[in-house]
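Heads up, this is only part of the complex; the chains shown haven't been moved.
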Amino acid sequence: MRFVDEFRDADRARALAARIAESCRPGRTYTFMEVCGGHTHTIYKHGLEDHLPPEVNLVHGPGCPVCVIPMGRVDDAIHIARQPGVIMTSFGDMMRVPGGTGSFLDAKAAGADIRMVYSPLDALKIARANPDRKVVFMAIGFETTAPSTAMTVLRAAEEGLSNFSVFCNHVMIIPAVKAILDSPDLRLDGFIGPGHVSAVIGCQPYEFIARDYGKPLVVAGFEPLDILTSVHMLLTQLAEGRCEVENQYARVVPWHGNRIALSAIGRVMRLRPHFEFRGLGFIAHSALAMADEYAAFDAERVFDLPGVRVADPKSCQCGEVLKGVLKPWECKVFGTACTPETPIGTCMVSSEGACAAYYNFGRFSRDQMRAAAREPLAEEASRA
Amino acid sequence: MLDRIERIRRRKPVIREERITLAHGAGGKATHTLIEAVFLEAFRNPLLAPLDDGALLRAGDQQLAFTTDSYVVSPLFFPGGDIGDLAVNGTVNDLAMCGARPVHLSAGFILEEGFAVADLRRITDSMAAAAEAAEVAIVTGDTKVVQRGKADGCYITTSGVGLVEQPVTLSAARARPGDAVIVSGPIGEHGAAIMLARDDFGIEAPIRSDTAPLHGIVRELLAALPSHVRALRDATRGGVATVLNEVARSSEVAVVLQEEQIPVRPEVTGVCELLGLDPLYVACEGRFVTVVDGEHAGQALDTLRSHPLGEGAAIVGTVAAAPAGLVLLRTAFGGTRVVDVLVGDPLPRIC
Amino acid sequence: MCLGIPGELVERLPEHEDLAVVDVSGVRRRINIGLLADERLAPGDWVLVHVGFALSKISEKEAQAVLDYLRGLGQPYADELDALRASDIA
């Protein structure tokens, strides 16, 4: 088993789609939020909504770390990158994210040494190879990614590297979901829970959602059949009157998460009192900073930061999109002033951002898509 | 909403950036915007306007094709080739895509002070071998040397002149509903090979660049279907997705692809998965896309498959009337999605 | 960002206990398996790879359970399909 193709099978999808359609109570519509941007990406990439009946409506949540980073933090990162002798390292996803004064890509074009890495360990490699430079890793991501940053810092400390630091922007999924749940304008019937975050934190932390907010949640994998299955599991819970946390992604997600990963985070990082999420505003205890013991690796202490909060552009409706209140195309600037080429909001940058995913992969009514796709392949035609 | 977006997509491109970024060279939207807002704007003339692989010129009673490309690939040597054969094959292919027989090439070298003469010889040797294989002569050239730190070893610009011997009308603007879309072989191998050769990501896989001269296989295709080939494009920077978007946009048609039909070697799939890339956007240097009359698609496929460079050819989609200007993909999962032009991705230099 | 890829562990590297090589469709990369120190990983095991780290050991049993669940759900559909095909041929 490769754990990929098996979960992309069209025949299985069609069978499941039929069951999903049957599971909908006539006359009722269902709105589920997929919390994680990875799910958003999968949904659009595979055209998953073509398998959903009109009664089932997916809204895209705040789980794209690139989408929630506030502009001021991008500006701070660029400020660091511009200091003499600095090499800033970053995942490719961050390169086009706009701050108040442009993106990493712009700063790089203007002379900053900013390099794309695949792993924080690659940043460490760069630090070792450039002892006379200060190498900073732009750490972003939810709990999925935070352990990798933590392990990298532990490694740097072990090696006694003195020219490596982390600009820590790790955020946490539970406070973000709670902010969504607490927002007054929201109507959701359940959650598709983030699979890879859960590989670290486990499923137990979601229990309050079922218990206190009465919403079912199914932790889901990232192949399209995983998501369809999760939709079916949510519908089944609702049909059966249950409201639980279920784990569709048990092949990857242990119920109690990854102990080593959690303890690495615990050693290297500490909870911030609050942190700004783009569009959602300040959320208490929602992000991680470097622990005092690792102050030497904390770019926020190694460098003087302007730390200026930058208000989101007026026209930006990312907050509503992140809360699932607006569909991407309902934003006033979607596809006109705001495109992946010229993003106004961050949801238009990462391919996991709801707006970018919809712009790149969707941008069509399901009906039009289906009509176009009904054309037979020419080979079939000419051979027939 | 869709209309509004389409209006925006079609309006006169404007460069918002003050500085050139790597995205402007990645072959996607930013490249197109740069070309249209700066180069087309300044040089506007009827031959340049179609922005095909090359320009068609008349010289006496003879029709010529004329094209140029600069090669800045890094690293210079990679599994399956080097900048030298890339520079020859790339220009040979652009001529072939115009339906021309490539005949003469020029080569301009920009060398960095300190570049090893032995490496230069390796490059010129493989250019010579590629030229011989492609039956072209390198007839004129130029060499400049720049200070250390002002280049990356060696850049090569080749230009090519080809003879259009049988009059064919090939253009990205000629696709019509009912046509078939064919790719000549597995896609993305060149781009994947380059990414691995850079060794930035610590990934290893037995992937070789597909760089090859396509004039021979194209000649056979045009001989077999002289009047049923609508368009030819080598799927270089920006990959198959970019080429098909050009077709959809220029012809005002929809292109509908079938995911399972698209030939991709498993190793290329693996690299793309690891790096979060889509093989449809990864460059080839020895594959092309052709749009042919749907009724002759089978014949076209058979012709391509009988050539060594087309063994892996496949019909990957059809042309439909609507939604005009877009490329759609029927996914293996049974859904449908848009395949848009690449938004400038800071990928490594691949050609 | 949360991109995670299943890969097969093909080799543990002698130079560091945290280092191993995974294979994804014939593509190999060194990864860090320090987060799975509890798992006693061996060649043949599958792991989920995220930004150069193995985040989780993948359970084939659990994967099979999902596929079985789907087969169960799909049975009526498959029966229907068979019926349709049969009627077509007739």
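Should a chain be cited, it is by its letter among A, B and C, assigned in written order, with residues numbered from 1 in that chain.
In the analysis below, a residue touches a chain if its C-beta (ideal position, glycine included) is under 8 Å from a C-beta of that chain, and two chains touch if they have at least 3 such contacts.
Just so it is clear, the structure is predicted and the values come from calculations on it, not from any experiment.
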| item | value |
| --- | --- |
| Total copies per chain kind in the whole complex, with one of each drawn here | A x2, B x2, C x2 |
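Just so it is clear, only the chains that are shown with their structure count from here on.
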| item | value |
| --- | --- |
| Higher-contact pair (C-beta pairs counted), A-C versus B-C | A-C |
| Distance between the centres, which are taken as Cα means, of chain B and chain A, whole angstrom | 33 |
| Inter-chain centre distance, chain A versus chain C - centres from mean C-alpha coordinates, in Å | 21 |
| Chain B and chain C: spacing of chain centres that average the CA atoms, whole Å | 35 |
| Chain A: positions in contact with at least two other chains | 4, 14, 118-119, 122, 225 |
| Residues of chain C touching at least two other chains | 3, 25, 52 |
| Chain A-facing residues of chain B, complex | 1-2, 4-5, 8, 16-17, 19-23, 29-30, 33, 178-181, 200-202, 254, 256, 258, 261, 273, 275-276, 294-298, 301, 315, 317-318, 320, 322-323, 326, 328-338, 340, 343-346 |
| Chain B contact footprint on chain A (complex, rising order) | 4, 8-10, 13-14, 44-51, 92, 95-96, 105-106, 108-110, 116, 118-119, 122, 224-225, 329, 334-336, 339-342, 351, 359-365, 368-373, 375-379, 381-383 |
| Residue ranges of chain C touching chain A (in the complex, touch as defined) | 1-4, 6, 25, 32, 34-38, 46, 48, 50-53, 55-56, 58-67, 69-70, 73-74, 76-78 |
